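As you look at this complex, bear in mind that one protein chain is not there, while each of the others sits in place.
Order of writing sets the chain letters: A, B and C. Residues in each chain are counted from 1.
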Amino acid sequence: MYSTTGIDASNFVSTFNTSFYFIAGISLFLLTGLTITMLYFVFKYNKKKHKVAIQNEGNLLLEITWTAIPVILALMMFYYGWEGWKPLGKVPANAMTVTTTARMWSFSFRYENGKESADLVVPVNTPVKINLVSLDVIHSLFIPAYRIKSDIVPGREKVMWFLPEREGDYDLYCAEYCGLRHSYMKSMVKVISKEKFAAWLGDTTTLAVATTGTTPGEEGLSIMRIQGCLACHSSDGTKIVGPTYLNLFGKQEVVTRNGTDVTITVDSAYIKRSIFEPNADIVKGYPKGLMQSYKGKISDADITKIIEYLKSLNEK
Amino acid sequence: MIYQKDTAEPSYLDYKGKYKGIFSWIFSTDHKRIALLYMFSILTFFAIGATLGLLMKFELIAPGRTIMSAQAYNAFFTLHGIIMIFAVVIPGLPAVFGNFLLPIMIGAKDVAFPRINLLSWYLYVTGVSLVVISQFTGQGPPDTGWTFYAPYSFRTAGNMLPAVFGAFVLGFSSILTGLNFLVTIHRMRAPGMTWLKMPLFPWTLYATGWVQLLATPIIGITLLMIVAERTLHIGFFDPTLGGDPLLYQHLFWTYSHPAVYIMILPAMGAISEIITTYSHKAIFGYKFMIASVLAIAFVGYFIWGHHMFTSGMSGTALYTFSLLTFIVAVPSAIKVFNWIATMHQGSIDLQTPFYWAMAFLFVFMIGGFSGLILGSLAANVHLHNTHFVVAHFHFIVFGGTGFAFFGAMHYWYPKITGRMYDTRWANIGLVLFFIGFITLYGPMFYLGFKGMPRRYYDYDEVFHAGNIVSTMGSWVLYSGLVIIVINLFASLKSKIKAPSDPWGGKTLEWTIPSPPPVENFEEIPTVTKGPYNYS
Amino acid sequence: MENEKNHIIPYRTFLFVLAGLITLTLTSAVVTQISLGTFTVAIALIIATIKSSLVLRVFMHLKFESRMFSLAVIAVVLLIATVIIITLLDYLYR
Partner (left out) sequence: MTGETHRDDLTSKTGMWLFLFTEMLLFGGLFVVYSVYRFRNPVAFHLAAQELSVTIGTINTIILLTSSTMIAMSITALQTKNKKLTLFLLGITILLGLAFLVNKYFEWGGHIKEHIYPGSSILALRGQGDVLFFGLYFFMTGLHALHIIIGLIFIAIITAKIFRNKITFNNYVLLENSGLYWHLVDLIWIFLYPLFYLIT
């Protein structure tokens, strides 16, 4: 949500507004004008008042007029739309680069120094260039407050950019339908002052959403948040798309391995395998191919932390 | 139902052919009976699709889960979209009113290929059944939206194949209808009916026929490629195999944009007939009306890219498509102006169909104008895939084609059934329908402008208020529709028989009895005057 | 039957056309084996176009039908070409 007062949230708000209100204004004018004319005719030439119609098969001059005027209006509308769109393609050279990785059903953002975050944290008044990467299907990164959106197409390099002009938190949605939890695929844009940002970015020890709590597995949880595991796995027993983490560790369960069912015990090795080769063992009752491999994205050390977190979820 | 005949020739409803009962319908090759077969099947599927829409609106009345799971919601809008587009509005006016009236309006006894006509109805029923069956079989219902975007459409576990194949069969049915009409118009006009003496409704069917014929095969092959992709993993649209998902979108919209003109052109034709008849005045700018129909059909073929503005097309493609999108709006503008000019100095008889036409004009303009906003590059970047688009197309598809369908239903009802309906209830239904319509879809413009994406099962609290209003609108709409439908059914038993020309229309269908005799014309008329000769 | 006596094409014509078609096929096979760079594509397609217009005009009787048919065929071919060109607008300038 955004406010319509004060400075614009991004540089693209004004170009959008020009194009939108120009067309909307003309449209509203024509809509009212034509509707009133129609109603007026219907009253004035009602059968009761106007018994016999006066035949008139057409008028060339009128036809030419009402072809020419819409053509001119339409070309003007096109022009504003195009002018407003052009800057979208011109990424400033001094822009800060962030890479977003979209997957079913989460975004994660990686900065040039390797820091990863589940929210898009950016300094105010600095152009931001976003490299768009999708690991599975088409997603679309949409920031309503900034009036921009760009599809994230797997297998294709794309960038988008914007200039945040005001501090604050803004919603970031996935705007291309991508499956079951499409409507939950969202994040935040957090615009903070340049100083705060520098401090935040420099601090690579804590991750963006990590709280420095001391409960066991806290770190594992924040790794999973950034990696987007929680889009499919819950920690409270509900089934989202994948199995829940609640009471997972140490559990006995049936998996399909190469087409045959085997019963396994969930231990550290199995969890590691589940993360690196998710399609090797498919938990019974769940679809194959949804979970992608995280090989190379999660280190062994991080897996240990994840397991620690999973263990913490076992009810005594 | 008992129908009285008022001529020596039995009416098509009374005619006793080789078969009895239901078989006298489903084996009939009479274009009028086939039209009614279509009418009942389309209304049935409309009821299914509309109920899904109603349920979706229930779900959206509050954030979070209200009545269904996310899985169900996704399946619902997919099925709703497929049914409404492929099974209701694309066949809608051509298959029902086109089938019934095209031969009569051009002075022919039937369409050129009556048996193919029946075949296309069978294909239609098969196609929709496949789509509906896909919901209940396999590994869960298809959940891709009616656009079947790759690569999701071959990743999902949903039961895609029957749905896609069903859409393919529906496309085939649509091609056959279009082909039949084209040949009928080319070859079977009554003596003396030159191209420029043909009424506008057949003209729009003619243009539509070409679009059906030349655009539908593209979706056919695209859907086949999706099938091949899912079964053989060819890699046409799979980025990991080198394919390009955007190419799928190009192909899909190469059909599906022209398809929106398949939906609207016959609607425009029906509205033209209604407006002249009740104004008792020849259509203003007859030739320009024809030219604009042909222009829409032609230019409409080349603007598909406006559905892909944010997908990362090249700049050149973007502005070509945007420019052409604006150009295609101009012929629609010409039509609107000519319709209103037709009312000028007319002698307007305010009957129910005319109210429908007025309502049509109003919502069509809103839908069209919102289309212009979407066609603008800068605005589209924000509004694409939000509820603004949902509002646009409901206004123009439902408001345009849907309103024209109901208008045509009330206009030709006496001709088709031989009875008059109760005007008062028809008007009450219409008013409720209209109010409900605006309350249902109006707020969606606002929601979309504020950034609520479409195909969202759940949404943030900020969008709550708009959704409540919208959902309540759907109930008003619903009550209006129920009144309209009940009224039309009840009037079948009405005692008031329809004369052959209840409204003072001038086209050929009003010269024969209501309901028409089996052979339409005792003697094929010879046409000497233009279609709208009121002087 | 309202159309007048149908045109009868002598066998000779068909055999001549067949000979022409086969010659063109062989020519294109030979020509494209010698590397001509980008011209290969052009030549192969031009020959294919000549061949298809022969088939259309003689085998498919377009030469003898009303002009409407030929115009319609040309229009459809142009339509396909335009669709390809417009689609390529995206790919060429990306």
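Everything below uses one rule, namely that a contact is a pair of C-beta atoms (placed from the backbone, for glycine too) under 8 Å apart; a residue touches a chain by one contact, two chains touch by 3 or more.
In this text, all values refer to a predicted model and were calculated from it rather than measured experimentally.
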Among the chains presented, those that the missing one touches: B, C
Identified contact with the non-displayed chain, of B:175, B:297, B:377 or B:426: B:175
Per the touch definition above, residue among B:243, B:371, B:429 or B:480 touching the missing chain: B:243
Interface with the unshown chain - residue positions in chain B: 17-18, 29-31, 109-110, 112-116, 175, 179-180, 182-183, 186-188, 213-218, 220-222, 224-225, 228, 232-236, 241-244, 247, 250-251, 254, 518-520
Hidden partner interface residues of chain C, rising order: 1-3, 6, 8-11, 14-15, 17-18, 21-22, 25-26, 28-29, 32-33, 40-41, 44-45, 47-48, 51-52, 55-56, 58-61, 65, 69, 72-73, 76-77, 79-80, 83-84, 87-88, 91-92
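Everything below uses one rule, namely that only the chains that are shown with their structure count from here on.
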Chain contact graph, described as a line, ring, star, complete graph or other shape: line
CA centroid of chain B to CA centroid of chain C, Å: 37
Separation of mean Cα positions, chain C and chain A [Å, integer]: 49
Rounded Å distance, chain A centre to chain B centre (Cα mean): 33
Shared interface positions of chain A, touching two or more other chains: none
Shared interface positions of chain B, touching two or more other chains: 246, 312, 315
Complex interface listing, chain B residues touching chain A: 70-71, 74, 139, 143-145, 149, 151-152, 155-157, 239-240, 244-246, 279-282, 284-288, 310-312, 315, 318-319, 322-323, 326-327, 329-330, 333-334, 336-338, 340-341, 343-350, 358, 361-362, 365-366, 369-370, 372-373, 375-382, 384-386, 450-451, 453-460, 462, 534-535
Chain A residues touching chain B - in the complex, by the definition given at the top: 1-2, 12, 15-16, 18-20, 23-24, 27, 30-31, 34-35, 37-38, 41-42, 45-47, 50-59, 62-63, 66-67, 70-71, 74-75, 77-78, 80-85, 88-89, 136-138, 140, 142, 144-145, 147-151, 153-156, 158, 171, 173-184, 287, 289-290
Of all residues in chain C, those that touch chain B in their complex: 76, 79, 82-83, 86-87, 89-94
